[in-house]
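The structure is given below, and queries will be raised subsequently.
Apart from one protein chain that is not included, each protein chain of the complex appears where it belongs.
Chain lettering (A, B and C) follows the sequence in which the chains are written, and residue indices restart at 1 in each chain.
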Amino acid sequence: MEEPYVRKVQYYETDMMGVVHHANFIHWMEEARILFMDRLGFPYAAMEAKGIISPVRSLSCDYKHTCTFGDEIRVFLSVKAFNGVVMTIGYEMKNQKDETVMTGSSDHMFLHRDGSFARLKREIPEFCEAIDKEMNNG
Amino acid sequence: MEEPYVRKVQYYETDMMGVVHHANFIHWMEEARILFMDRLGFPYAAMEAKGIISPVRSLSCDYKHTCTFGDEIRVFLSVKAFNGVVMTIGYEMKNQKDETVMTGSSDHMFLHRDGSFARLKREIPEFCEAIDKEMNNG
Amino acid sequence: MEEPYVRKVQYYETDMMGVVHHANFIHWMEEARILFMDRLGFPYAAMEAKGIISPVRSLSCDYKHTCTFGDEIRVFLSVKAFNGVVMTIGYEMKNQKDETVMTGSSDHMFLHRDGSFARLKREIPEFCEAIDKEMNNG
Partner (left out) sequence: MEEPYVRKVQYYETDMMGVVHHANFIHWMEEARILFMDRLGFPYAAMEAKGIISPVRSLSCDYKHTCTFGDEIRVFLSVKAFNGVVMTIGYEMKNQKDETVMTGSSDHMFLHRDGSFARLKREIPEFCEAIDKEMNNG
């Protein structure tokens, strides 16, 4: 994704340490992912309307720098791997001083509502092409 | 509900003011409500299995005292009104020093999944009886 | 506040009813309030740097219409009352179809860090003037 997702840190996202609670970064990863899918032309809502859900299989976060209320965070997202079944997304988050505050990744499956794996290359080939193109550009 | 719902304040529920963020009290109201329905013999999951959902129509909170991490909160819940269509629940939350930290109330509707109002007196008369009994005891 | 605060509903804000969980509206009220204070020229961070915190004393919400993932919500905020000690803010939230999804209000105190009431008319008269002007315009 060329342009990062930008968002302000909210007051309710801080904790008594005076900084953003670490669980909230997971929300920001999701927000960036949803924007990415929108820009790609395959919004989550459209995928779910086709009967395909995309649960998180695993994730990891490395916290590099604290953030706090009022910071403006840019989330840089890139597709790291995709084999038609699992997609790995990488994240780098930077603050307004261009300091890296977090790096992370998440793995996503694509399932039908009954829990069976979607065969994306056959069911939505244009999605696979868009992801491949994104990876080559990235 | 004779016995209060008891729960510890979590670290992630605090904010940079060093106290519990006010939005979290809404969660505790729900937690107490779910326990109340369980004890009454009409758990939410069973109600939803019967096709009846119970969205919040309105709520109000009066914050009396700050809470912070490690506090033990007791939520006292009582049914304030019920006309077969809308149920009003009252809450009083106390800390381990027996100080009142919040009072509040919430109104709940009972709907079918299609959004139409459930006619509880006909559809689940035993629920209405249980609520009436609770109000008389309370 | 003339221009509303605009924000997209996030996936993680929904619950198993398929709609936004009611507690999240409290977050949106806060987000709008923070933007309001920024625009007014008295950002929360600046107030806290002056040693003044502004806890919520009470709030109420009336839920008019469900929201769900992907909806675009506009929060219209207005100062309803201010006596130099407590400020009452009103909210109306509308979706992309211009349906009102929630109306609400919140009362805010202004305290020093030691818990004593700030005397805003003496300590930050320019804030009081800005609020008065806002109320007259609103």
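Throughout what follows, a residue touches a chain if its C-beta (ideal position, glycine included) is under 8 Å from a C-beta of that chain, and two chains touch if they have at least 3 such contacts.
What you see is a predicted model; the values in this text were computed from it and never measured.
Asks: Which residue, C:K8, C:H21 or C:K80, contacts the hidden chain when the whole complex is considered?
Replies: Residue touching the chain left out of view: C:H21.
Asks: Touch as defined at the start, partner being the missing chain; which of C:Y5, C:F25, C:F42 or C:F69 qualifies?
Replies: Considering all chains, including the one not shown, the answer is C:F69.
Asks: From the listed residues A:L40, A:C61 or A:C128, report the one that touches the chain absent from this view.
Replies: Selected residue, touching the omitted chain: A:C61.
Asks: What residue numbers in subunit C mark contact with the hidden partner chain?
Replies: 11-12, 14-16, 18-19, 21, 23, 68-69
Asks: So that we can see where the missing chain sits, which residues of subunit B does it touch?
Replies: 10-12, 27, 30-31, 34, 43-45, 69-70
Asks: Touching the missing chain, which residues of subunit A?
Replies: That gives, for subunit A, the contact residues 17, 19, 22-24, 26-27, 30, 53, 55-63, 66.
By definition in this document, only the chains that are shown with their structure count from here on.
Asks: Give the identifier of the chain nearest to the protein's overall CA centre, each chain being represented by its own CA mean.
Replies: Chain nearest the centroid of all protein C-alpha atoms: C.
Asks: Among the chains, which is located farthest from subunit B on the basis of C-alpha centroids?
Replies: Farthest by centroid: A.
Asks: Rounded to the nearest whole Å, what is the centre-to-centre distance of subunit A and subunit C, using the mean of the C-alpha atoms as each centre?
Replies: Centre-to-centre distance between subunit A and subunit C: 29 Å.
Asks: Taking each chain's centre as the mean position of its Cα atoms, how many Å separate subunit A from subunit B?
Replies: About 34 Å separates the centre of subunit A from that of subunit B.
Asks: In subunit C, which residues are in touch with two or more of the other chains?
Replies: Those would be 27, 30.
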